[in-house]
Every structure is written in structure tokens, then in C-alpha cells.
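Pasting a structure below so you can have a look.
A single protein chain has been omitted; all remaining protein chains appear in their positions.
On to chain A.
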Amino acid sequence: MAAGFKTVEPLEYYRRFLKENCHPDGRELGEFRTTTVNIGSISTADGSALVKLGNTTVICGIKAEFAAPPTDAPDKGYVVPNVDLPPLCSLRFRSGPPREEAQVASQFIADVIENSQIIQKEDLCISPGKLSWVLYCDIICLDYDGNILDACTFALLAALENVQLPEVTINEETGLAEVNLKKKSYLNIRTHPVATSFAVFDDTLLIVDPTGEEEHLATGTLTVVMDEEGKLCCLHKPGGSGLTGAKLQDCMSRAVTRHKEVKKMMDEVIKSMKPK
């Protein structure tokens, strides 16, 4: 009976639950789904992380390669993110060139990296003007159930914490790079940006961590990326219903709490992997 009602009138079905201030799966409106993170699972990558946010599963793999630094910034390296939403993760994605959703997510991750200065690009430079590291961050969604941006940001952060770069010296005589795989060092992660996504229903109600169906029914979405000092790296609101300043303020406070939760999880994970 409930399943029938849900198919015919999905919005009404959701409204019944929202009136009681909860999700159909029993979550509170301000509660996130169970988050789990697993790092270092891909042995062929220099750094990797798998994040599960409820059913949404995202894996991030980072490969480090050599490249010549850009001519207008010879002391900087590159960080190249790419978000891939393959047909595996959801029925709505077909095979072919990257869809708009994937491109928007890639641009969002690139903006977060740029704005939050998560790593100094100068740290990636080996020899100014000649050689630098380029970090290819491939973020692949394995299961799409809403809130992809939060999961991607978290996966990227966890994977970057996991990356170990070998020491590289430039041989003076030959001019070639010599890589010492025995000596590896972690990246210097300066800030920890954490994304919190909200969905707006009926122009008034704000819910945290929308699932796939809720995103589809929502009249607007909002993603706030905050770092530990409470500074905002990104306020991504791609259209949708209007929000007043007061509602934005509520979102900020929720984002601060979420940041604490995620930071705690990250610290535990890092502690578990460091003594090696």
C-alpha cells in the first residue's frame, strides 16, 4: 500500500514524513547517514580512499607523475581532479562522454582544491622550471544515492592524507631525475575542507544529506564547504528556491557540526595508518 502511494505520489509521500521531521528511513532531518571510510585499499595507486555515505559509494585514487611545471608558475605543481559517474552507479547515466553532472562535480572539486589551498602547489615542485609532480585525482562513483559532492570531497581529502611521494633528486651530471622508492614522505595537508549538502523542499524546509530520490524531488540544493577555522571555501547553490540570510545561518551552524564529526573520523583513520 505504501509502495503504491510512493510510486504514484512521491512528493506527497515525502511530505508526510517531513511533517513529522524525519526521513522515510527513520533519520532525523539534521542527521547524516552512516559514514564509513577506508584508506589505502588500492595498492597500485599512490593514495586511495573509499567513502560510503549511506548507500552512496565513492572511491578516490591518486597517481603521482612527473611533468614540466607551468610556464607562468615555474615553482608550482599540478593537482588534476576528475569525477567519473559511470553507468554502473545509476540508471540515469549512460555510457559515453562525461555528462553534465560529472563535469559539474569535477569543476566543484577543482574549485574546492583551489579555494581551500588544501595543499600548497609549491610543495609539489621538485626543481623549479624543470620538474614537478602532478597528482591525478580520479574520483569514481560506484553507487549513486544522492549527496555525491560530500562523498567526493571526503574521499579526496582521505586519499590525499594517504598519498606518499618518493624522494626525487636531480642528478647534476646527467640532468635526469633519480627516484628513491625506499624514502617516502606524506603530503603536507594544510586544511581539511568538509562539504555539507542540503536539499530545499517546497521553498521552506531544509534537509541534510539528501538521498537520490530526495534530490530528485527537491526544489533546490545547497552545498557548503567549510574548513576547520570556520572559513567557507565554497558556497555552491546552483539555483533552486530562494533562501533568506537566516536560513543560510542555520546551514552554516550545521556545517560546523558536520566538520567536527568528519574531522574526528579522519583523525582516527590517520592514527590507524601512520605507524608503518
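Convention: a residue touches a chain if its C-beta (ideal position, glycine included) is under 8 Å from a C-beta of that chain, and two chains touch if they have at least 3 such contacts; residues count from 1.
The rule we apply is simple: contacts and distances are computed from a predicted model.
Participant: What protein name does the UniProt record of the undisplayed chain give, "COP9 signalosome complex subunit 6", "MIF4G domain containing", "Exosome complex component RRP46" or "Auxin-responsive protein"?
Facilitator: "Exosome complex component RRP46"
Participant: Give the residue, chosen from A:N55, A:S90, A:N115 or A:Q164, that touches the chain omitted from the document.
Facilitator: A:N115
Participant: Return the single residue from A:V134, A:V168, A:M252 or A:M265 that touches the missing chain.
Facilitator: A:M252
Participant: Since one chain has been left out of the picture, which residues of chain A touch it in the full complex?
Facilitator: Answer for chain A: residues 100, 103-104, 106-108, 111, 114-117, 219-220, 227, 230-245, 248-249, 252 touch the chain left out.
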